[in-house]
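Removed from the display is one protein chain of the complex; every other protein chain stays in position.
Chains: A and B, in written order; residue numbering restarts at 1 for each.
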Amino acid sequence: MNSVLELRGVAKEFPGHRAVDSVSLTLERGGFYALLGPSGCGKTTTLRMIGGFEQPTSGEVVLNGAVVNGLKPWQRDVCTVFQNYALFPHLTALRNVEFGLRERGVRDSEARAMKALELVQLAGKRANLPAQLSGGEKQRVALARSLVLEPQLLLLDEPLAALDPGLRKQMRAELKAMQRQTGITFLFVTHDQEEALSMSDFLAVMNKGRIEQFGTAEDVYLRPATAFVAGFLGAINWFGGAGVRPESTRVSREQPDGVPGRRGSVESLLFLGNCIHLNAKLDDGARAVAELSREENDFREGEPVWIHWRACDEMRFK
Amino acid sequence: MSARSWYLLPARVWMAIFFAAPLGIVCAYSFLTRGDYGGVEQPWTIENYTRLADPLYLTILWRSLWIAGLATALCALLGFPLALFIARSGRYRNLLLQLVLLPFWTSFLVRTYAWLFILRDTGLINTILLRLHLIAAPLQFLYNDGAVLLGLVYNFLPFFVLPMYATLERLDVALLEAAADLGARPFATLRRVVIPISAPGIAAGSVLVFIPCLGAYLTPDLLGGGKSVMLGNLVQNQFTNARDWPFGSAASLLLMLASALLLAALMRSRVAQELM
Partner (left out) sequence: MNRRALAVYSAAALAFLHLPLLVLIAFSFNSGRFTVWEGFSLHWYREAFADRQLSEGLANSLIIALVAAPLSTVIGTLAAYGMWKRQARVLSGTLYLSLVTPEIVTGVSLLALFQWTFRFLRLPLGLHTVIVAHVAFSIAYVAIVISARLRNYDRSLEEAALDLGASEWGAFLRVTLPILAPAIAAAGLLALVVSFDDYVITSLVAGVDSETLPMAIYAMARRGVSPVVNAVSALIVVAFGLLILVSQRLQDK
């Protein structure tokens, strides 16, 4: 059994609504996984059930081959990095990291905690209280605090949500590197599809308590299983029953032959720095967005154009 | 004087005349001497204060301190779990708080009398014990330090629970989950996370109990009889029966000073500022 985590038909009912509806998932050891979905889709609840903070109403949570349903958080070999880090305000960074080790009665706890702090490059801040740390630093301490216990699985609840956008990009790379370096399986929860796509080896897209698709970033983006997944992972134009990504959507003045297309006019042009988004209003009233490079764009607002794409770029769903 | 000061004027005048000035008079009296017929006259002296060092009065001082201290400790011990429970009770929080405060909103005299009713020789407990043939003659529950302690804890428990609740209620649940996640069982979480973080609340609640307990008068008077004399009783006695106002003033000032210092310490702390 090489899977570190298995969820078998796990469900969670709260009075009034079904937060998680029969979720099944298998995570292999050493991977970087993501649970992606809009708020309210049940991803955080699922994470909390794995961590032991909620009990499933049905289904089994299997860790390392053993069913852990009844076990409390302190009995599970799983650690969680909380969304707001939950650093103990009365303890220094070092003591925070050392917390779990001291609980276990490990003798060289302080040395190990120091090593973990060095791993996240915060050795110099070991005597600082959480109030004296920046957002990014707090996140790294929280990470070190969990990693030092060498859990089977590390859960991260929207780890980058509270950070500034610039810092977020930097932390993505650092988290990825950390995971590779330690070899610990990471499962993180996010509503940001860019984050999920860029960091994870495999991701599960959740909606309304169910997993709609589980696969690699490529699978999910290029071959979405449902319309929801297609729309959530990136922008998508709907032409009747067919969905086409903006980067696969082309614009021309003449009617193209041999490929599907629609007529319309240019409504606006958005300069995004590295590319242009051309918003078109189609004759039938619908709207479409085409992504053009700076060179490709020589259109004006109000111009009549033809929107077209290759049939093989269409995504159709039942 | 700006227009805004007018609003403050009535209060300032009233408090100056009927709170500050009286205290000033008492302060002055404490340095004067008892007259032959119980009045207050010169010479100025510090004898009243040195008299407080007399073993007889030191006993009273000491009793006041340890009863107040013990009452505070008991209120903290008994009140903390209660405050914790209420803080975790979600939508029942307000209801539970009201329940804790409800007895407080009745008369202090009535509350103290209730224990008199229960503990006296013909009181409820003795009656029950006699009926059950567990004792042959009524037990003496009243007129000792223990009864006073009971009365104080009963009356001032809400004074601890309220600020303690305020502190615990603001404790981030994620911290508790993090501790559990890192391997701490509930008791370890309590010991290593909850109590250290809520220590300022514990201190604030303790001060809010200690100060009134130190200056207690009615409780030791009713429940302690003449047997459990605290500073408050001493002061009252000096101003009425003993008619030694200078000495009573010195004792009052001592009490006042202790209360004021503790209050100042409390006000300095951040917790107090958040609570008030």
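The rule is short, and it goes like this: a contact is a pair of C-beta atoms (placed from the backbone, for glycine too) under 8 Å apart; a residue touches a chain by one contact, two chains touch by 3 or more.
Since this is a predicted model, take the numbers as computed values, not measurements.
Colleague: Given that one chain is not shown, what are the shown chains it touches?
Modeller: Hidden chain, whole complex, touched shown chains: B.
Colleague: Check the options B:I60, B:L84 or B:A147 and report the residue that touches the missing chain.
Modeller: Here the residue in touch with the unshown chain is B:L84.
Colleague: What residues on chain B make contact with the chain left out of this view?
Modeller: Missing-chain contacts on chain B: residues 3-8, 10-12, 14-15, 18-23, 25-26, 29, 78, 81-82, 84-86, 88, 96, 98-100, 102-103, 105-111, 113-118, 120, 122-124, 126-127, 131, 154, 157-158, 186, 189-190, 211-212, 214-218, 222, 232, 235-236, 239-240, 245, 248-249, 252, 255-256, 259-260, 263, 267.
Here, only the chains that are shown with their structure count from here on.
Colleague: From the C-alpha centre of chain A to that of chain B, how far is it in Å?
Modeller: About 55 Å separates the centre of chain A from that of chain B.
Colleague: Going by the contact rule set out above, which residues of chain A touch chain B in the complex?
Modeller: 51-53, 72-74, 78-80, 82-84, 86-90, 99-100, 103-104, 145-146, 149
Colleague: Write out the stretch or stretches of chain B touching chain A in their complex.
Modeller: 172, 174-175, 177-185, 188, 192-193, 196-197
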